[in-house]
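Here it is, the structure in full.
One protein chain omitted, others in place.
The chains carry the letters A, B, C and D, assigned in the order they are written, with residues numbered from 1 in each.
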Amino acid sequence: MVSPLVLIAAPLAGAFLLGLVRCPRAALAVTLATLGLAAAAAGWWVWQLGWAGAEAVEVFTAGTPPPFAIALRMGLPEAALTLVITLTGLLSALHMQDNLAETGHRAMAVLLVAVMAYCGIVLTRDLFNLFVFFELAAIATAGLILLSADARALGAGFKYLVVSQVISALLLIGIIFTYHATGTLYLDGIAAAAAKPALAFFLVFIAIAAELKPFPANGWALDVYESSHPAFSALISAAAGAASLYAADKLLTVGGPAWLPAATAIGIVTFVAGNLLALPQGNDRRLLGYSSVAQIGLVLAVAGQRDVLGEHYHFVAFGLLASHAVAKAGLFWLSGMVAERGLAAWAALRARPPLIFAFATFVAMLAGLPPFPGFYAKWELVRVLAAEGRLVLLGLILFGALLEAGYLFRWFGFALKREPSGEGLACAPSKGIPVLAAVLAAWGLAWQWGDASAQANLLLGLPLLFALAFVLLDWLPAWVKNTLAIAGLAAWFALTLGQYDPLRLIFAVIMLAGGAVTLLASYHAHGRRIGFYPSAMLMYAGLAQLILAADTFSFFAAWEILTVGSYFLILRGRHSEPHALSYIVFSLGGAFLILAGFAVAADGAASFAVADLATLAAPVAPWVFLMLAIGFMTKTASIGLHVWLPGAHAEAETDVSPMVSGILLKAGLFGLAVLLLAMGRQKLGGIDLTLAMLWIGAASALLGNLMAIFQEDAKRLLAYSSIGQMGYALFGLAMMNHLGWLMALMFVINHYIYKSMLFLAVGGVAKRTGTRDMYRMGGLINLMPLSFISVLVGIIAMSGVPPLSGFGGRWIFYNALLTAESRLPMILIFFSGPIAFLYLFRLIHTIFLGQLKDEHRRVKEAPFWLMVPQMIYVVLLIAFALVPGVALRQVDGHLGGLLPAGGLSWDGLTITSDFGYWNPVAIMVIVGIIFTTLFLWLVFVNRRAQKVKQFNIVFAAERPFRPETTHFAWNFFAPYRKALGFLVQPVATGFWNGISGGLHAGADFTRRLYTGNAQTYAVHLLVFVVAVHLFMTGM
Amino acid sequence: MRDELQKRVVKGPDGVEFEVEPLKDYYCEAPPAEHPPAYLKIVEDLFNWARSQSLWILGFGTGCGAIEMRPLMTPRFDAYRYGVQWRPTPRQSNLFIISGYLSVKTLKRVIRSYEQMQNPKYVVGLGSCTINGGMYWDSYNTIKRLDDYLPVDLYIAGCMPRPEALLAGFETLKHIIREGKAEGANLYARNFDWYKANQKKVIHDWDMPDYNW
Amino acid sequence: MAHIALATGFLLFLIGLYGALTNRNLLRMIVAFTVADAGINVVIVAVGHMRGRTAPILDGAVPAAEAASRIIDPVPQALVLTAIVIGVGITALMLAYAYKLYEARRSLDIGKFMELKW
Amino acid sequence: MDFDWMKIPYALLTLFIVVNYGMLQNALIAKIGARVGRRRGIPIWQNYADLIKNYSIRSSITHGVMYYLGPVFRLSGGVGLLLFVPSLYGSEMFSNLSFAGDLILALYFIFFGTLGMALGAAESGHPYAAIGITRGLQQVSAAELPMALAVFSVALQYQTLSVTEIVAAQQGGFQNWTLFTNPLAVAAAMLSFLGSMMRPPFDVVLAPQEIPIGPPTEYHSSYLALMQTNRAIFPIAKIVIYMNLFFGGATIWPEFFLKVFLIYMVSVLVGVVHPRFRVEQSIRWFLVWAVPIGILSIVLV
Partner (left out) sequence: MIRRAAALALIAALGALLLPLLLGYHPDEALNLTACYYAERTAADLGAANIVTAIVVTYRGLDTLGEVTVLFLSAAVVGLVLARGRTATTGGRPRLPAGELLTTGSRLLAPLIMLLGIYIFVNGHLTPGGGFQGGAVIASGVLLLLLAEPGRRLGHRVIALVESLSGLAYVAIGVAGLVYAGGFLDNRILPIGTLGELASAGAIPVIYSLIGLKVGAEFSSMLANLSETEEL
């Protein structure tokens, strides 16, 4: 039995002892040993209380029971928090050991006392004692700030002192009047007191709240974060934040439910404002400071929701707090390794891939992505808030979280993509160990929270584990990993084959088997390709789990996993940094909508079968539908939400583009299919939502295609084309009839095949020619004949010209339209068909036909491994064109059970609908015979044609000047721009840019609040106090 | 030699430098081939009839005579009724009317266009200038005898010959074609070196391949 | 009596705070905070005060048996001790900071130490 | 559906009839045009002479595989289009190969030849070819829209996509023709028809002097001959679709010839009195004038 007092006595004794130790190294050893002892004690308690089944204990001092003497309490929360505090202290001490040793025993003593004070804040049950520990923490903070090498730290420390003077004054007044009114300082006694002194307690409460750095009274904290030694910032952020939060929590327990709204309000305002203000930050530590402030605000808001969270309160609050503590401490420690302060300076981390992994872990953890605790916590929190109808709060939380994800991922993008400048990395083991420990803690907590969650433990999911295994296997050469990956996908597909219904089977085939085929292209990469396989397999893991997901939780978890995996994957492209960012922001925005939708639908249930969406009733159902639909449509890049797609797909690596285009987009369609199957038609305010989707689908098809024809960049062209194609599929689904769905599924298959093929082909060409601008290419047909064939087959299939498979899609599409109820949106669709023709022609013409350029005269065919999947696709396309029934017949039958009749009849080789008929084999044979006959005839009459070269053209009696001036390729469809250019004005881009710009400008304006003047900060604090008071009394 | 036709060193996308020789790399270097009639007589007769009934003139006015050809399209002369029409591209034309005097500068273009026409092809010299230089007999920059440079099937004399003369010329040309005597293209191929030498004698800035396919 | 003490304490606190907010000189700010601290301490002591009672020390005048009815509330007395000591500690700290700040800039103007902001 | 081998000679017969009819009709129309201009115009057999002449050209060049295949695609498209649609209603003999697919097949097969031709012409490396193709594609993309709407309107009207059934529904007197039962659709379709016939005002694609006849700039000799053959077939094949959809189809060849001729004459008549549109003008024109009619026809059907 270790007394909890060890946590106080040991550091204190250590601190006093340090005065006797002269040698800095010995002093350091004492310090570390003391902290280690404390951490061990805390760990022991966590073990006892958490696993060994011990009860919480109340520790009396002075041999007298409370309220007459100070008492401490050690329960599971306290044990966990003290463990966090002591461990952070230990690791921070390790991290800054050089500074400590240099500064001498005093600094170490201060550090020990700081840790002791934080533990004391957590443990004590006495109000005044709380004050004492806070003061200790404040003074220790003022001392530790000085450890920084930054000369500005002095000023920050003074500001901190000024503000803590004001806080402690308020706290003292509050305490003494609370004592006066209740006759006790024992927290439980105050809680039990009959008459609660509202104003006095308000002062106590507001003082503790001010310790939590609420907006706007937090300028001092930011200055401290920015200028302190990062290890110490880690301590403030993780340990002090946790301790203060627990103090606030204690006060809220004492104060009762009346104080919860205020806590919530303070917390949420701080959360949103902190994240908003972090947006324009350029200094990593200040950014982390804003983020810390925001996170602590979030936990405070959660504390304010304890009344509704009930038994989940600790799970949620600690999930968020643990995520914050581990990730933030880790990030601060990382910041200590980076030499410069700009966000882009973190590019130096690239020298050490494990550090990038650590960075990714922390960012994902902060952003609340699975499988980290924040994810489970978010799920519970949102679920409860939605069930209680606190939708504004829910919205604000998600909005803040989105902002946070925005700047965190932007920063991550900087680290991965910017050029590392100047000084590198301080990579001493003492700096690396804390980071490593934080990473381990992060994954340990992920396991722990998954284990404790009422939902499935995500880390038990085989696909996810498989993906994570690649992190450990990253030292292997790429081809080994590629083989493993393909084998894994194939094995998982074979393993789960029995579990899919025909609808899911189509998606499974595309995502898993198709994924394996796409991965064949990755054999072309040499070396180790660090980071590629974990990301790719993460995405595939998400996809694999998505198709199998039966309940909302696993669905959403899979959704986020695939989102984050694909984000890392997209980010790998050379210039993809901004595009990957907009991808992740839009995806997370969509994911949050899905989350909210599920939560609203759940009405308090922990998780429910996705199919049960069908049982939702009127007032809620349309809103749920709306949120889910928008969420899924973000992924399918429907018009308006499409701005992330072109860049993300175009800038991705050659073999990544087909994955994110051919495969990933289908996740959105899958979601929509599941949604529509479950919920069917919904009406909101008299508007049929499926009709709205129909219009969106049609508009996406038209505008996507229209934008595609104006692209000069081949991959962007394909990317815009995907928007259009997804529009078709969305349109098909939204028709809500049998044939519409069949057409959508046909599009799913076709789009996978030809878009993967085209992306690979174009990627191969771009790889060889060193450019993606089509007008710089031209005439490559003879040099890259295989690529030409795959593009040719691809565009024939895509344009829907018989006899290839695209026609089947069109045919079903027309038949579906005949049964559709609304006719107007189809006009847009009709228009988009021929437009598709335009960009497809442009694609093949400007790349392969026309004039070959000087510098491309010696390019070779695309790499072998890029060609392999393309040739497989060519075969697949032709096979699918001949016998579409192989894939579609089952689905047709399956759909027959889900949607009213109107299916096709598969009579021999002819496919018959209610309206028409279609015989793919006959078409192929007839066209083949005619074509062959005519070809032979031409060969006969024209057997002696002289093969000429590219300048042997009639040129109005002149000769071409140079290939560049002879290749007609740039601004290919100028008349279209004149006629319809107004349709492709970047309205959506402008809109989103406006929002982003507005947020940044607003943040930039608001942060001028923090003038850097200590007095201003004091004023902020007082204004905050007065304002909160007015808010509370006004309520 | 013009800049754009000179050898140049370019760097490929893979960073390897290599040499581009435009005249070799961008133009077909093969010399023209003779294409003697290859089918049975009756088939060739049918073909010759068709060729004679379908005279597609390259729409290229080389000199002042071009103005005389316009009226042929008008209701008054209506050359269409004789199977004559104008084509904008030498690839599809089989009749080249050198309409009047031919400056050296234009000769270059004429040669190029002529060589881009397909066998069989016919050349008609219109006006005195194509015969002996006409009033430009001592000009420093017109050619004097078209026949030195291209195989002429028919001359239509006059300065200028009226459209009626042109129509009559067409009839004569048809006659020649039907008789199988209009083999100027083969003549050109056979005596290619001689024609080329003559051409290069007057064209000093020869900046194209020897034969323009 | 208690009200007067309380009012004095509050007034001192507010005056001190006002001084701290308006004086740009570091030393003046520190002095102002000391004033405010003093005000708080007066408030604490005043809250413990009870009319007609004596100090909580048991001696001849106050036997242990009668203590409950004779002495004033000892708790604020104990608290104020702690508060004072803490105030002293912080004041010392602020002074040290002020000194170093002056050393850095040769100025005591709070407005000179604003390089960390936004 | 059982395949009957006799269909092949029957289909070839259709092809033969249509090729000859097409050649003569083209000449006739040229003659009419000439007469409007008070000329005599070409002899009626002129097209045969041109065709034979082009096949008889002895030399030719090729720019590459696609260049070589372009005309093959083109003519395959024309022949296929013709054969996928029944020529005469109620005639087993001249229902051709329509068992392979319905109206949608025919409409999409139009693009087969266009695509092949575009690829072939583009491989010639000639900028004028590419310019011509882009003009054509852009113009057609807008011109197709009213046609698609009209077709759709008709399909809705008759609740079928089978050409045979659509013709069947129009039998029994001209008052049953779609022309009278759904005039808006016909109007839209006929406006679209103007755009697809490469006649003024929509012939900027060819623009003989600006971009010497556009896409086929580089084509000559037997390539050109193939394309000429297609020029005889393709417009007829297209008009057959119009005839079947809107004008009651044909049950005997004379009716077929007459209707095809009259429908063709629509574009000719419009063509001889209109100057040329630029591409963006024609796009706007179709979207502003033809599309609303098409939309109305869909809404009202």
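Operating definition for what follows: contacts are C-beta pairs under 8 Å (C-beta built on N, C-alpha and C of every residue); 3 or more make two chains touch, one makes a residue touch a chain.
Everything numeric here is computed off the predicted structure, so don't read it as measured data.
Shown chains touched by the missing chain in the whole complex: A, C.
Not every partner is drawn; the one left out touches subunit C at residues 2-3, 6-7, 10, 14, 17-18, 21-22, 47, 49-51, 55-59, 64, 67-69, 71, 73-75, 77-79, 81-82, 84-86, 88-90, 92-93, 95-97, 99-100, 103. On the side of subunit A, the interface with the absent chain consists of residues 3, 5, 8-9, 12-13, 15-20, 59-64, 67-70, 103-104, 106-107, 109-110, 113, 116-117, 120, 124, 126, 128-129, 132-133, 135-136, 139-140, 142-143, 146, 154, 173, 177, 180, 183-185, 199-200, 1019, 1022-1023, 1025-1026, 1029, using the contact rule stated above.
Criterion: only the chains that are shown with their structure count from here on.
Compared on C-beta pairs in contact, A-D and B-D come out with A-D as the pair having more. If you average the Cα atoms of subunit C and of subunit D, the two centres end up 99 Å apart.
Distance between chain centres (mean CA atoms), subunit A to subunit C: 50 Å.
Those residues of subunit C in touch with two or more other chains do not exist in this structure. Among the residues of subunit D, those touching two or more other chains are numbered 59-61, 212, 217-218, 221.
Touching subunit B in their complex are the following residues of subunit D: 34, 37-43, 46, 48-54, 56-61, 208-209, 212-213, 216-221, 224. Note for the complex: subunit B touches subunit D at residues 28, 33, 35, 38, 46-47, 49-51, 53-54, 59, 74-75, 78, 80-81, 83, 85, 87-89, 91-92, 94, 118-120, 185, 213. Those residues of subunit A lying in contact with subunit C across their complex are 128, 132, 135, 138-139, 142-143, 151-152, 154-159, 161-162, 164-166, 168-169, 172-173, 175-177, 179-180, 185, 219, 222-223, 226-227, 1007-1008, 1010-1015, 1018-1019, 1022.
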